[in-house]
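The next block holds one structure in the form of structure tokens; read it before the comments.
A single protein chain has been omitted from the complex, and every remaining protein chain is retained in its original position.
Let's turn to subunit A:
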Amino acid sequence: MEETARATVSGKSDAQPIGLRLKKHWGKYGMVYIFLVPILIHFLIFQVFPFAFSLVLTFMDWRFIGESEFVGLKHWINFFSDTLAHKAIWNTVLFSLYYIIPTMALGLILALTINSGIRFAGIFKGIFFLPVVTSFVIIAGIWGWIFQGTETGLVNSILGVFGIDSQLFLSSSGQALMVLAGLSILKVSGSTMIYYFAGLQSIPSQLYEAAKIDGAGPVRIFWSITFPLLKPIHFYVAIITTIGSFQIFDSTFLLTGGGPNYSTTTIVYYLYQQGFASLNLSYAAVLSYILFFIILIISLIQRKYIGKDSSIY
């Protein structure tokens, strides 16, 4: 090691014997070889290969027992005539409509409340963030109980006090998707709050002071200063909640099993059913590529936009 250091100082590495040069090379890149090479192999096996293999699968009839055969575009063509797949995409889009704006709005409201100079803001922040780290299984179990479709269910009991008839909730094809969206809003808005909170803190306080001097009220300040200055955050949060909403699976698996009448069959739930309930793995691979294309388009919009407008402050 000492020799290596001296060689670097004298700058005569070319004149050194091959052994020493190798040693120096190892001293400099040893760590790269030892760690990066195995990790790259791991990356090829568990990320790159499955990605490519998945595409090959879409052109085959994959069977665990017996010969798998090449079928060309059969599964892709099937997708275009599969009304249930179209319904699954439509349900997912509908879910996004119920979910994205409320999650963003609630996240912003929570961020505003904890940013308003109240005491114990840290504790409240923790409370709002708690559902984010809690497993879907726990929250869904409780949510299903709150929204029981019987007269004795918690929400129905409350509605009963106001003289409103009992609702079916998860057993109603019109309401189930909304109840699931409500669950996701509660679960995720804590993390949108974190983004908005960071955004709020980066708005210079001079702007608020100037506006106050000009006589603007709190509502005016919010719509003229806070809301527009949060534009990069709005965009970023919109993208990540959209991507999240297209991958929704847990709540529909846990609470409705895709029903009633396929009203909560989302893309990923349909993919799961095709792949692992019907063992139609090749068709499930086609569906996973459709999901990938949708997410890719959303991500590309994000990259294009973030590169351009992230330096707004």
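What we mean here is this: contacts are C-beta pairs under 8 Å (C-beta built on N, C-alpha and C of every residue); 3 or more make two chains touch, one makes a residue touch a chain; residues count from 1.
The rule we apply is simple: contacts and distances are computed from a predicted model.
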Hidden subunit of the complex - UniProt protein name among "Ferredoxin-NADP reductase", "Bifunctional protein PyrR", "Oxidoreductase" or "Carbohydrate ABC transporter permease"
"Carbohydrate ABC transporter permease"
Sort through A:159, A:178, A:229 or A:295 and give me the one touching the missing partner chain.
A:295
Note that subunit A touches the chain not displayed via residues 1-2, 5, 27-32, 35-36, 39-40, 42-43, 46-51, 53-54, 57, 62, 64, 109-110, 113-114, 116-118, 124-146, 152-154, 157, 186, 190-191, 194-195, 198, 218, 236, 240, 247, 249-250, 253-255, 268, 271-272, 275-276, 281, 284-285, 288-289, 291-292, 295-296, 299, 306
